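Note that one protein chain is taken out, while the other chains of the complex remain in position.
Letters A, B and C mark the chains in the order given here, with residues in each chain numbered from 1 onward.
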Amino acid sequence: MAHSDAHVLIVTCASQAGLVAAWSGFLFQSGANIIEINQHADLAESRFFMRIAFTADAPPDQDMLAAIAARFDAHWQLHLPRERQRVLIMVSKFDHCLADLLYRWRIGELAMDPVAIVSNHPRAATQAVEIGSIPFHHLPITRDTKHEQEARLQALIASSGADLVILARYMQVLSDEMSSALAGRCINIHHSFLPGFKGARPYHQAHARGVKLIGATAHYVTTDLDEGPIIEQDVERITHADTPEDLIRKGRDVERRVLSRAVNYHLQHRVILDGHRTVVFPD
Amino acid sequence: MAHSDAHVLIVTCASQAGLVAAWSGFLFQSGANIIEINQHADLAESRFFMRIAFTADAPPDQDMLAAIAARFDAHWQLHLPRERQRVLIMVSKFDHCLADLLYRWRIGELAMDPVAIVSNHPRAATQAVEIGSIPFHHLPITRDTKHEQEARLQALIASSGADLVILARYMQVLSDEMSSALAGRCINIHHSFLPGFKGARPYHQAHARGVKLIGATAHYVTTDLDEGPIIEQDVERITHADTPEDLIRKGRDVERRVLSRAVNYHLQHRVILDGHRTVVFPD
Amino acid sequence: MAHSDAHVLIVTCASQAGLVAAWSGFLFQSGANIIEINQHADLAESRFFMRIAFTADAPPDQDMLAAIAARFDAHWQLHLPRERQRVLIMVSKFDHCLADLLYRWRIGELAMDPVAIVSNHPRAATQAVEIGSIPFHHLPITRDTKHEQEARLQALIASSGADLVILARYMQVLSDEMSSALAGRCINIHHSFLPGFKGARPYHQAHARGVKLIGATAHYVTTDLDEGPIIEQDVERITHADTPEDLIRKGRDVERRVLSRAVNYHLQHRVILDGHRTVVFPD
Partner (left out) sequence: MAHSDAHVLIVTCASQAGLVAAWSGFLFQSGANIIEINQHADLAESRFFMRIAFTADAPPDQDMLAAIAARFDAHWQLHLPRERQRVLIMVSKFDHCLADLLYRWRIGELAMDPVAIVSNHPRAATQAVEIGSIPFHHLPITRDTKHEQEARLQALIASSGADLVILARYMQVLSDEMSSALAGRCINIHHSFLPGFKGARPYHQAHARGVKLIGATAHYVTTDLDEGPIIEQDVERITHADTPEDLIRKGRDVERRVLSRAVNYHLQHRVILDGHRTVVFPD
């Protein structure tokens, strides 16, 4: 359920009694109308996670929200209706994820504003994709210029006001500094089912091992390569008759599906990041 | 998440402000600890559905619950921890669903007490299934004795104190009287994806039409044959090479999977029936 | 396994001994190298279907093939390597299938030549989709002009030399004459799982019935509306929380996936049409 005219309140804290009552009670008194509430109590870890979507004539008083949060020592965020995140999309030569994200954006499926497309290759490499008036930036990279290229990238993120960076089959590994700077706001699509075939050429590895399913994983980027918190995964059935080239083709479908779902969940504030794990409330 | 030591409160009413706050506030004051809350606001129909699982030293005051319900004109139910439903299972000759239900019950997956197995065929027809000490009742039926047989069945349901009747590939259509008497507490597995191949021999129909997926549907029984509120569905991929016999074999897997999930959801009070629709909060 | 440099031989006839031996023996003597053989013997109907993909320096002697076919009273077709079908795509206002087909064509996934895009709406209705230099034809239609519009369409099919017509969410029903004229070379995507919700607004029907899976069906168009031979189907899991709008959104994904698979199978001669049924050898 996507409601473009809903506020979204996110709460994370230690498990304790009275949480739902306190927040929902306050929202009720503020004149809010709850249209969706998702909650997860991790009993083993004693952690509590909640997402409340509500409509209201005016946003609830933020001081009051802060006061409730202080009482429970809770981490909270309030997202206003029709808030649209500014998104920077990075790509190398494979453009199926880029094409899919832009198509979904055009027809209104993804509530985002693409502010820049960045590639380590010239525009010609992805020219089959119509990008309209979205600025394209060619930021080439070599082993020697990685530091410099990332500085330019960071300047671009700052100047474009990007809230979210999407690595849409961007084939360069971000440095630890870059990964840390983008913690919780950089989503990567790993063209494999994780854990599993980490590293290079996963489809060739899968073919050699005779696996019967290939997959893809969308995760937040961390300094731990291929180990970031997982947002979404899916698989596709394959057979011995599939060559590595067939797997690459079939992989494209699952990659773009998984990435677009993950981006959508993120944009709707349906993903709560808590240390190494994610709590995802799918729509 | 299944919690055998949790209370479960179910609430259904018209959408209105303050619902979550009122119920969760009362539970908090009663000393309850909410471990799972699922809510669904059907905005088109202005209907509200909630399931709250909570632990508490003692059940909350039922008069108070009734008072809150009265305020919202709500329908409510409170289920106590470790409450186990008494279940009567009906079967004809195909015993894969019966075998699966009993196995899951034996290893503790289904929190139910089987109080009777009823068949329109003698015990010999399903003798491959070990039923231990569960009473087996042979209630044969012919066109002429249907009324009489159902009277015996109803007596058995009454005397065994069965809360739930499971039609585990019972191949007789219940009369309208019987269906009405069991409204909301009789689950059928339809060996087809509904809507779709209603009526007899769906796998032969599927083969003739060249469909690529077969399915199964678990639903509550109503007087509307094959049209009862749907609890769970699933499909299995098939090909032109599958004979009707192959489809029957592959169908068994999806039938037993779908039925056992539906029964589990029902036993955990995860299904809210509202007119012709169901709200299902899967575990 | 797709081999752009392979010949494909399709054979359909009554089941009889010696079929595989005769055809494969002849191909061997002709110097062909079989790289993929798919065969289906429908024992109930006594029908035999075979697809052989092979490489060869030159095409096998067609007179000899005809002679073998005559011996078995077989229907046969030989498709040469790198043969690309000319494709005419029809669309109304929903352009997700069109966009997907064109993207897959651009990156080389679909071995076809799009020769025309036809819509009953002006170009503006689908302008989000980049069509490059493919001719766009606006053929408006009203109840009164249906006959006339189809005449123009048929002229266009003839003049463009289209081998295949794809109804990519074209929301007009073809007349019986048109359907017959395009028998076996017109693929439709039905935005529903068939059999099931035939007719209008299937997603609203699905929502009302509380079904747990929605699907899509790609089939050849026949005069039997929504009953043509099925090429491919797939489903997506849904819940009570999905509004009809959510179902439409989720439906788009399964529709475009199913249609592109079906088109790919057709283009690779992996679908054998036999009366009302299809034999599909997936890649």
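A few points about this structure:
To be clear about the criterion, a residue touches a chain if its C-beta (ideal position, glycine included) is under 8 Å from a C-beta of that chain, and two chains touch if they have at least 3 such contacts.
Please read all numbers here as calculations on a predicted model, not as lab measurements.
Note on the undisplayed chain: of the listed residues B:Leu43, B:Leu78, B:Ala125 or B:Ala241, the one touching it is B:Ala241.
Here the missing chain is touched by one residue of A:Leu43, A:Ile68, A:Ile131 or A:Val173, and it is A:Leu43. From the options C:Glu36, C:Asp113 or C:Glu227, the residue with contact to the chain not on display is C:Glu36. Residue-level contact of chain A with the missing chain is found at 40, 42-44, 193-197, 208-213, 215, 229-230, 232-235, 239-241, 243, 276-280.
Hidden from this view is one chain, which touches chain B at 1-2, 36, 95-96, 99, 103, 106-107, 109, 128, 130, 241-243, 246, 249, 253, 257, 283.
Not every partner is drawn; the one left out touches chain C at residues 17-22, 24-25, 27-28, 31-37, 39, 41, 43.
We adopt the following convention: only the chains that are shown with their structure count from here on.
Superposing chain A on chain C by their CA atoms means rotating through 180 degrees, a value rounded to the nearest 5.
Of all residue numbers used at the contact between chain B and chain C, over half are used by both chains, marking a mostly same-residue interface. Put simply, the C-alpha centre of chain B and that of chain C have 40 angstrom between them.
Looking at chain B, residues 43 sit in touch with two or more other chains.
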